[in-house]
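This part shows chain A:
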Amino acid sequence: MLKFNKSLKTLAVVAAVSALALTGCGRADSSSSSSSSKAGFAQNSLIGVALPQKTSENWVLAEGLFNDGLKNAGFKPDVQFANGGVTDQQNQISSMITKGAKVIIVGAIDGAQLGTQLKQAKDAGATIIAYDRLLLNTPNVDYYVAYDNRKVGQLQGQALLDGMKKKKATGPYNIELFAGSPDDANAKVFFQGAMDVLQPKIDDGTVKIVSGQKSFEQAVTQGWKAENAQKRMDTLLASSYSNTELDGVLSPNDTLARAIITSVKAAGKPIPTVTGQDSEVESVKSIMAGEQYSTINKDTTALVNQAITMVKDLQAGNTPKINDDKQYNNGVKVVPAYLLTPQIVTKENAAQQYANDKTLEPLTK
Partner candidate 1 sequence: MVPTSAVILEMNSITKEFPGVKALSEVSLQVKANEIHAICGENGAGKSTLMKVLSGVYPYGTYTGDIVYQGNICQFKDIRASEAAGIVIIHQELALIPELSIMENIFLGNEPTRFGVINWREARRRTIELLARVGLADDPDTPVKEIGVGKQQLVEIAKALNKSVKLLILDEPTAALNESDSAHLLDLIRGLKSKGISSIMISHKLNEIEAVADAITIIRDGKTVETLDVAADGVDEDRIIKGMVGRTLESRFPDHTPTIGEVFFEVKNWTVAHPQIADRLVCKGSNFNVRRGEIVGFAGLMGAGRTELARSVFGRSYGKYLSGQIIKDGKEVQLRTVSQAINAGLGYVTEDRKTLGLNLLDDIKATTVSAALKKITHNMVINDDEEYNVAEDYRKQLRTKAPNVDEGVGKLSGGNQQKVVLAKWMFTDPDLLILDEPTRGIDVGAKYEIYGIIQKLADAGKGVIVISSELPELLGLSDRIYTIFEGAITGVLNKDEASQESLMKLMTAAKKSA
Partner candidate 2 sequence: MNALKQILGGNTRQFGMIFALVFLVVFFQIMTGGLTLTPDNVINLFNGNAYVLILAIGMVLVIIAGHIDLSVGSVAAFVGIVVALTMRDWHLPWYVGILMGLVLGALIGAWQGFWVAYVGIPAFIVTLAGMLLFRGANQAVGHSNTIPVGADFQYIGAGYLPEIGPNTGYNNLTLLIGVIVVVAIIIGELRARKAKAELGGEISPVWVTVAKLVLICAVVLYATYLFATGRPGTSFPIPGIILGVLVLFYGFVSSRTVVGRHVYAVGGNRHAAELSGVQSKKVNFLVIMNMSILAGLAGMIFVARSNASGPFDGTGWELDAIAAVFIGGAAVSGGVGTVVGSVIGGLVMAVLNNGLQLLGAGADQTQIIKGLVLLAAVAFDVFNKSQGKPSFIGLLTRGKGKAASPEVTADVVPNSTSETISHSA
């Protein structure tokens, strides 16, 4: 027993000594690395791209474009999808910081839930670019690149009115409203943009929402999921349109638009005017076939290229170009933004709109 105690004491001493020995190294002075972006950074630096769940073609497309574009520009890309939700995305951003990313481009699942990681990134000297979706309630976001989403909504609203008018010269028109997922900050902006156009028509009676579900909360589609939109449409048709014509449906994107059309077809109703967004392949086909009325061309390539251009500017030590410094207040600061203009696409102008798109161009013939 005595002998044993002795060896334990030895052990304790060893432990203490080794603890002291560690003191020699101490805390690394990280101030040298955490400098502002003015000086630029190495050409072959790691650039993190954190994208949300793979729920639409655009995100998959963006993944490829970021990988290729950043590689071609000499950077090391690290593109991650957060299929496991917000927590996944938080951990991915943390990993990017660990790996020493100089710029992190964030397409947030929920723009308000990344504050801690963004602060870490900022502390580690990285520049943050919000991609497509704004990062909220945080000072730690440097730039925002996106399409003008209010404009998207307005175009959708106008397209809906135009489309219905083509089929039936005079109103009143019966319509239903669909909005995106409530956790996506853009969803509300789309909806508000559309209502900018639709509200006056509702007020003067030209347009009627038969189900009466006209608030954003009533119109939302959880998780942007097609199945949820289809279920809601089934219900609306059954409850409000057993003997009334449905003239138009405001759909915030293509995936939901197709789900809505599927539902209408299943109910044996004539297909109403349905709007969309994103220029998904299936929807472009649908438009050319005369089913879906419109989509929005927010050329992903242009958006990705814009983000990459910003990265290049930052690498060279230049200030990236912006074209809006007022509109996007994230709750803490006004985020400097570069906005691209969306284009409405219908059967008439599809060929012209997609002239430069290798995938979509053949579909328009």
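Selection rule, in plain terms: all candidates are chains of the complex that A comes from, given by their letters.
In this text, a residue touches a chain if its C-beta (ideal position, glycine included) is under 8 Å from a C-beta of that chain, and two chains touch if they have at least 3 such contacts; residues count from 1.
Computed from a prediction, not measured in an experiment: that's the story for all the values here.
Touch with chain A in this complex holds for only one of 1 or 2, which is 2.
Looking at the complex, you find that chain A touches candidate 2 at residues 1, 3-5, 7-8, 11-12, 14-15, 18-19, 22-23, 25-28, 30, 34, 78, 80-88, 90-92, 94-95, 97-99, 109-116, 119-120, 123-124, 136-138, 182-183, 217, 220, 222-223, 331.
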